[in-house]
Every structure is written in C-alpha cells, then in structure tokens.
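Below, a portion of the complex is reproduced, with chain positions unchanged.
Going in written order, the chains are labelled A and B, and every chain counts its residues from 1.
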C-alpha cells in the first residue's frame, strides 16, 4: 500500500465549495431524509472519511506516583467480591468522552488486591492480561490452574477462561490490567458469566501447570499438538524476558544482528503453538533501550500503550514531549508520530491492538528514515 | 466456546449490592480519580461488560418506496463532482446517535447518478461494494478497468483502489453501496486520496478485464498466481448468481444435498485466489427461499444487512415482525434473533461484517434447533 500520509491535504475546503445551495426545495429534501432515517454523505465526508486517521483519543501520560496511592486508597474504601468483581481503576483517555478507554480498542487499569482478599472467578469473551509492575504474593487462577504473579511477569487470561485472584500475604499488591473492552463494547461482541465466589484452587506453586507443559524452549508436548487461538502459557516470567533482552544487547556488542534497531532490544510475547500473538486482539512486547538511544520516529494505525518498567526517558508524542519514569504509562493513538529516548537504560512494557488491523489488512506503518 | 446466552441473568442486581457506601472519603477518592483521568470499573461493569451483546443499533427496515424517490430528488438538487464526491444517501440506524451508520461497523447508502454525469475518481482505505437493485447504463472504473453495472450485479471497489462512475444514458440510475466506514472511523484506520476529476477510461465494455481474466470457473490465470487480500473480480454478474441458485434448488428436487437448509439456496461471493471472502471486513451472499420456507431463527455476533431483490416475505427481528418487498432493506444488529419467511419466491442480497469477528475469534452463532 503506497504510503501517502505525508502529502495529506485537507479536503474540507474543496468539499465546502460543493455543498448545494440552500433553497426551500433542499430543506424539504433534507427533512425527507430525516423522516426516513437517512443522512447524505456529502455533508459528512470530511469528518467520516478523513485524509488520514484523526483519532478522538489524545496522547496522554498517567503518572504512577498518582495511580498507585489512589489504588491503595480504593483498597481501604471499596470492597471486592461478587458484584464488585475487581478493584480495578480504568485509565480514561480525555478524548474518549468520559469512558474508561485509552483508545477505541483498549482498556488499561491499575488493579489492587488487599491482604488475604479473593477476587471471585468469572469469565468473559474479552481478552485480558496482567503485567506486574512490582510486588508479589498474588496467584491468579486461570481455568483452575494457579499462576503466581511476581514483578515483571506478563500473565494471560484469554477470552472465556474462568479466572480469579487471591492475595496470600499481609500486604496489598497492585498490577496493571489490559483488555479489549472498548473494542468488544463498541463492536457488540461481549459475553460474561459468573463463576465460583472463591477461587477454585488455593495452591501456591511457583510455576503453573501451563508453564511446566509449555515453557521448555523449542519443545512442544505431544499432548498439545492442536493449535490454539490463544497462547496456552499462563505466565511469561521476568527472568526469561530479562535474559532475552540481555542476550540481544550482548550479541549486538559482539557484532551480530539481534536487535530491532541499534541499541534497541525487543521481544514479543507469543503463542508457542503458532509463533503468533498471544491473543487475537492484543499484541504484547517488551523493549530495552541502551542509555542515549532513541527509537526512530514512527506512525502506526492502531493504539500503543507503554509502561516504564525501569529507567527514565523522554517521549515525543505528536507535538509534545514528556519525561517518564518507573510505572508511568503513556498512550499513542492511531497515526500519532512518536519516539522514545532513553536517559539511562530504559525498560518498557508495551501492548497494542495491531493484530486486529493486520488481520483485516488495515495496518500501515511509517518509520522515519533516520533515527536521531 | 460453550453457548450460554440462553441462561443469561442480569448482573446489575448483584453488582448494585456491592457498591461502596457513599461517604465523604469515597467522594474524595472519586474526585481523585476524576482529576487523574481514572474511572473505576465497579461503577461501570454492568454496562461495559454485559452478559450478552446489548447493541445500541436497533433492528430497522428502510423502505425502497421511500428511498428511491428521495434519491431521485437529490439528483435534481445536489451536484456531483470533486468535493461532493458522491450523491450517496446513508441509512442511519436510529440507535446510532445521529450517524449514518447501520451498525458500529457498516455503512449502507443509496447512490444516484444522473444522465451523463461522472462521479470523479478517488480512493480510500475503506472497503466498498455496490449492489444494483435495478437499472443499467453506468460503468464504474476501478483502477482503470471499466466495469459495467447492471441489475443484480455485485461489484467491488476494495480499499485503496481508485474508482469513479459515469452514466452513459439519458436516464438516472440508483444502486446501493456498502462500506465499512463506521468501523474505519471508530478504529481510526481511514485514509483518503483524490484522483482524476473524470474517470480515466470512458470505454463501455460488456465485461471488465478482471472478469475476462478471473471468471472462468475452476481456472486461474498463470499471470495471477499471487494471492490477494481482496478479490480480483470487479463484477459478479446476476446471470451467474441466478443460475447457481436455480441449480441448488434443482439438485434439492433431485434428492441431493445442495441447499443450506431445506428450500433455502444460498451462495457466497468469494475471492477466487483463496476461496474466502471478497474483502477482509465484508462478507456478501445471496439467498433464495422457496415460497413458504422460513429460515431457522438465529443469533449471530455482528451485523447483517439484507435487501429484498425480488419477492415478498415476513421478517422477524427480535420481537417485531415486518412485511418486506422489492428493494426494502433491513438490518439485524449483533445477537438479535431473526428469521425470514418467504411468501412467494424470495431473493435476498445480504452482507455482513462477520469476517471481522471470525478473524478475531469473536464469532458466535446460535441457530435454533428447529425451523418453524
């Protein structure tokens, strides 16, 4: 697909010159349209079919220093249990009209679970993951398989899997959730079902059964030869992510191609049955930038959300620049130009909705020729 | 995926009982949320994550007897040309908040082109088709290939193909357009580009080059071995559609399986390079019901739109029933139960957004066990 966004010219001007003259006959015609639930294209074209995506969502940064205290305070005041299924606080993009949407497709939240609390089991067709910004001591039970949650881990609860959480410690814990709630809501695809009011298994193993079956590199169990839409892995452990990134940078040091751009190591979390994305609507990745490195500015169809895991950096989002540090989250709406620059070594968790657009042949990416 | 929609119970009741007590501390917490662009899930769950899809779009019927005169009248009053790109009048679902959307994904319009007029060339990433309810004499030029438009034909202008139309006759012509404009708009994927102010080729061949290359059953040109996301066929002719449906009913008469259910012949328009849908976001089909036959009531995730091509019937849409005849169009929102009954032989053009949901593993269908 030819990439023509750069010479985009506004078509409203041309269009306005073509509006029909305002006459009594035209008004009568328009009244007829309204009576019959019709709307002419020629009054709408500029907004409905822009020259390039013109998202309502805006670039935005949420600060961890604000999020976490509010989540902890919610722990004091708000119960968790059947009905109040989760103590999750959604990030609301100011452009999205008062909805807890970071974009038209994605939801992100900070979730808190107090000491010895249980969030009851339910399931929904919406796909969900958790990323553990810090802490430990909670297990999430996914279709009966207890999965430990610890700092830096990426955990899956794909659509229609029963899941609940319980905190085995005397401290509360917070983490972030990502889901495709806005997509499901706007596309009318959502189903929901209540499950057990307690989790179905309170065991606290170090490794879930899913990991013991599936996390041996290059090996696939013969009992699991049927490909699945969702990854069968319940948890992607920080140790593995960290080691993979470390190896990429070492290989780069040794003179071998391994990084995605100079000084920028990155991995994608994948479904081992296919090598593809972990869930059909959500892509998740982890990036590590060497100090001083900046990513090539790019625009992409779809929404990206980042959370700083460690380190500090500067983010260009459209015309603005933000300084970000541990736990800060920022959203890049569709076709907004962005670049990330590391001040010290910068570790970033990243998720997006690109699989939706790739599967529908609607993906476009423009990467500027030269990194700064 | 287990199909549990039938025992859906409302969760608002359970949920309401769990709302935290309204205290000054809670109000302060909520004020903090608002300041930081946060929204708690526990006040939103019932709406955001319903037990089953609860679409804003409503079942609706647009009458051809009203649409066509308004389109003709627009032909008198509204110019067509650069800026006023198309004399297309969109069908606006009353539930969609004043937008010309039949659903969150799909756009349908009636388009009119007057004697000897030209609608100028442009292209957009939105996928489009036309279905010719009646008439002839217009050619649409798709990436330089002139394609005749005649009654009963189904024509493609997939995303990012330049296209314009011209009417070679002394009569105006109307047809219907289908696009994925609402999906592109809400998902921020749309690109648009102006082309020639005239069509690039005013030839009026009976068959487009695309048909001459691709419409020989079971044969593929060696010059076209590369699979394409969109069908390379510009026009699916009524003669072929009619013959395929006739053959299915004859085979059924002869005792062989050929129809999709008793008395219900149906074909899908497909991409010959893959056997799959014509475009990534839109499925198109044609149905023929014998007199007296009713389709098994069903619910599906996603939106279906039908237009009566010939014959008369009764349509159950949720709790309402409508009598429909030539040219009438009706929309079935996500998960709304529907069934169509033929009074005399009923021919129906049908398009939907199901490929979106199938590719994302979000499709669900429930067909009632017994047709009436």
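Here, contacts are C-beta pairs under 8 Å (C-beta built on N, C-alpha and C of every residue); 3 or more make two chains touch, one makes a residue touch a chain.
Small disclaimer: the values here were computed from a predicted structure and weren't measured.
The copy number for the entire complex in this file, given 2 shown chains of one sequence, is 4.
Basically, only the chains that are shown with their structure count from here on.
Measuring from the averaged C-alpha position of chain A to that of chain B gives a distance of 30 Å.
Those residues of chain A that touch chain B in the shared complex are 1-2, 4-5, 11, 14-20, 23, 25-26, 29, 32-33, 36-42, 44-45, 48-55, 57, 60, 62-63, 66-67, 70, 73-74, 76-79, 81-94, 98-100, 103-105, 109, 124-126, 159-160, 181, 184-194, 229-230, 280-281, 301-302, 333-335, 355-357, 359-362, 364.
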